[in-house]
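Left out: one protein chain. Kept in place: all the others.
Naming follows writing order (A, B and C), and every chain is counted from residue 1.
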Amino acid sequence: MKRLNPYLTAGITPDWIDYLLAFQAAGADAVEIGLPFSDPMLDGATIQRASDQALRRGVTVTSILDDLTAAREHIRVPLIAMTYANLVFHGDARPGGGPEAFCRRLAAAGISGLIVPDVPVDEAGHLQASATAAGIDLVLLAAPVTPPDRLAEIGRRSKNFVYAVSIMDTTGERDALATTAAPLAERIKAVTDLPVLIGFGISTPEQAATAARSGDGVVVGAALMRRVLDGASPDDLRVEVAAFRAALDQVDQEMPDARAHTEVSGDRR
Amino acid sequence: MKRLNPYLTAGITPDWIDYLLAFQAAGADAVEIGLPFSDPMLDGATIQRASDQALRRGVTVTSILDDLTAAREHIRVPLIAMTYANLVFHGDARPGGGPEAFCRRLAAAGISGLIVPDVPVDEAGHLQASATAAGIDLVLLAAPVTPPDRLAEIGRRSKNFVYAVSIMDTTGERDALATTAAPLAERIKAVTDLPVLIGFGISTPEQAATAARSGDGVVVGAALMRRVLDGASPDDLRVEVAAFRAALDQVDQEMPDARAHTEVSGDRR
Amino acid sequence: MTGAAMTGAAMTEAAMTTMSAPAPTGRFGEFGGRYVPESLIPACAALETAFREAWADPAFHEQLSRLRSQYAGRPTALTPAHNLSAQLGVTLLLKREDLAHTGSHKINNVLGQALLARRMGKSRLIAETGAGQHGVATATAAALFGLRATVYMGERDIARQRHNVFRMELLGAEVIPVTSGSRTLKDATNEAMRAWVAAVDEAHFCLGSVGGPHPYPWLVRELQRVIGEEARAQAPAVPDVVVACVGGGSNAAGTFAGFVDTPARLIGVEAAGGAAMTDGMPGVVHGYRSMVLQDAHGQVLEAESIAAGLDYPGVGPEHAHLGATGRAEYRTVTDDEVLDAVRRLARAEGIICALESAHAVAWVLRAAGTPDLPTGSAVLLTLSGRGDKDMATLAGEVR
Partner (left out) sequence: MTGAAMTGAAMTEAAMTTMSAPAPTGRFGEFGGRYVPESLIPACAALETAFREAWADPAFHEQLSRLRSQYAGRPTALTPAHNLSAQLGVTLLLKREDLAHTGSHKINNVLGQALLARRMGKSRLIAETGAGQHGVATATAAALFGLRATVYMGERDIARQRHNVFRMELLGAEVIPVTSGSRTLKDATNEAMRAWVAAVDEAHFCLGSVGGPHPYPWLVRELQRVIGEEARAQAPAVPDVVVACVGGGSNAAGTFAGFVDTPARLIGVEAAGGAAMTDGMPGVVHGYRSMVLQDAHGQVLEAESIAAGLDYPGVGPEHAHLGATGRAEYRTVTDDEVLDAVRRLARAEGIICALESAHAVAWVLRAAGTPDLPTGSAVLLTLSGRGDKDMATLAGEVR
């Protein structure tokens, strides 16, 4: 089945866990938990605002993980942390800091995956070892410009899925799915058996469906965070995510052979 | 007798000739007629203002000479023009211009002397010839810093009197007569038999008296022009000049031997 | 560790490895690297290749040196500061990057990068700027090479360096105000990198200092090396102390590169409110690992300096390495000391330097005659730029 990974900026509102649960209720296959960073280099205006709003509320990695731990009994959906290198490596010069500790803390809070867009595969060695040791899947990203040899290495070393960055741009809503999305997904699928999830700029259920026809699912971020920033309730977001879910399920109907991939998607529902 | 040469910026008011006549009535030995120039380099603030006021009224050398010609029958006092080189040399590249024509025009309007502070003795050759030809006395200036050899030449070449610039500064009123005045007058008198008139900064009858004890008379300018600019009438100025006259006459009383000089002072009264 | 302590064999060995090419991963010791999104990896790699090739190509060096001498006013003078020297009891020489075209050392870097951009077939330059000097230099090179230029600049810096904003626009560059975060250089850099991602095919990211992903810290240091090499050749002898201000650290790196193989002490002077070397911890921002001002949770802090060019929470990774190995030392000075230094230099030597450059001067003023800079020391100070851009700040109109 086509995977749906909605993204949520952790701590964006005091009741942010309710959005997570709404995503879960709407049929997310996993939820990406954005750990807000002061300098989100790969994020466009919407997710920058979401991060800023969370940081201004005073949230920290610790407070976010505490929130998740507290909500543990309600969370069944897999959680994947998404953040930037500085938070991951923070304190690596001191005992008790650095990526080992970071990954262990994620795992302790029930997080099973990690995406760090500014740690490309060349810089990923140490982190990968730390993640593996903590039982965390380090998901690597591939971009339209990634050359074949790198793509092969990314395919080899990524865990759980490969994140296909659909467009040469930052995160953010767009009028149409980038034309670079499908060829990239195809190139990745040619070098790995891992599922390929397409992210960046998936703004509508229609675009999600289009993307899902080339890949194995989508990551949806800015389109959801814009609504949260605009004041939409968890229930509103449940409806929103459900629409993406329905669009993907529709694609599944068209392509019954896609079911093969559901095996690796973990304990969805 | 000690000479009194009051200075008047020509054209400073529409009735400027009345000030001239008032000076005459008050006992001036000669009147210095300032022909206003746009860039009066050696004048302080008061005479700059007086020149500006005249120029803003639209006066020209021609209009001034016309005014003098028109008033000729009332004028008995000798007139000495005082102005800057550019007006004197104006048009020297064209026939009918230049210092010859300028001096002839002065003479035709009844002016008998000329002082040009920015034509020092080294540059005075051409002008001197023109002045002589027109029957105009070119009065040269000496300054406290003038070295002996130059002073001798100035004494030799000046006509009617030597103008002793009492102070190393521009024209303008001062609290006291400059300490440089007396030594300069003495040095000039040592090299020439011409009368020495002390000018620059003579602001009160007392100062005039002090100056006249070293020299043969004074030029008074800014102190008078300030009063005209402030709105004083010709009659007010007559009183003012008369006070200077009285102060000088008083000095004459003290120094009966000074009478010898009256011979060269022309047709005073 | 002081320079005096670093002598003999230890120094010689360090000198042989210090400030040469970084490790193949772009590392200087534990610092550096290439922490950028996958989308930028090929561009960084292509730049590295282009730079390696160009740097080995005599024709490239010839082009660069012709531009430097015929266009940019190099070599810049080395001025003995006679009056300040007499006042302070040290011998102070000033390396006059304020005399370089556009008014700072930034032109050295930009001319080289513009040549590389042309070699790579790019039609556009994207740059971040703090004080605007790098933006002006970029706009200048873009005009000269017929490239488009887009310069990202924090709103706060736009307000205090309006002079340079106008210069950039006059040169035909587009200046884009950045309103996020501290609205200074840090955020302008984020925004420039985002713009680069979106235009990586046509645009070269013309980075202004020795930060950023590999190969920038190396590339920019090599392009700024001319400061140190000229100074070394101009100075009557190797000085006891070499000092320069440190924002990202490019003028300091270029200066130090000329003296790293000598016994000279190397001193970098940071703004007290933006002192990554002094107050930072290791971290990753803007594509490189170095010392970074950050809070206990790893959020990058906003710097706070009167000098827009030093108002930055990071520092080039090679400085982190030079600091870690003790080869260079870092000091801080306050805004007030800096304002005083601008005035004292102006009145003593007739040179109005940039607020950034005045940091180095301020340290000399404070340290001269103390054990940190003993009386009689020979000091070579890089004056990274001129103060024309700072007149509004100095007149108290903006801050």
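Here, a contact is a pair of C-beta atoms (placed from the backbone, for glycine too) under 8 Å apart; a residue touches a chain by one contact, two chains touch by 3 or more.
Bear in mind the structure is a predicted one, so any value in this text is a computation, not a measurement.
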For the chain not depicted, the shown chains it touches: B, C
Touching residue (missing chain; options C:Glu174, C:Glu202 or C:Asp388): C:Asp388
Omitted-chain contact residue, chosen from B:Ala143, B:Leu194 or B:Ala211: B:Ala143
Selected from C:Ala143, C:Ile176 or C:Val238 as touching the chain missing from the view: C:Ala143
Option touching the unshown chain, where B:Thr62, B:Thr132 or B:Thr179 are the choices: B:Thr62
From B:Ile12, B:Leu68 or B:Val165, residue that would touch the chain that is not displayed: B:Val165
Residues belonging to subunit B that touch the chain removed from view: 37-42, 44, 48, 52, 55, 60-62, 84-87, 89-93, 117-123, 140-147, 150, 154, 165, 168-170
Contact footprint on subunit C, counting only the chain that is left out: 69-73, 76-80, 83, 96, 99-101, 103, 139-144, 146, 163, 166-167, 170-172, 342-343, 346-352, 387-388, 391, 394-395
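Methods note: only the chains that are shown with their structure count from here on.
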Graph class of chain-chain contacts, one of line, ring, star, complete, other: other
Reference subunit C; chain at largest CA-centroid distance: B
Chain pair with the greatest number of C-beta contact pairs: A-C
For subunit A paired with subunit B, centre-to-centre distance based on mean C-alpha positions, whole Å: 97
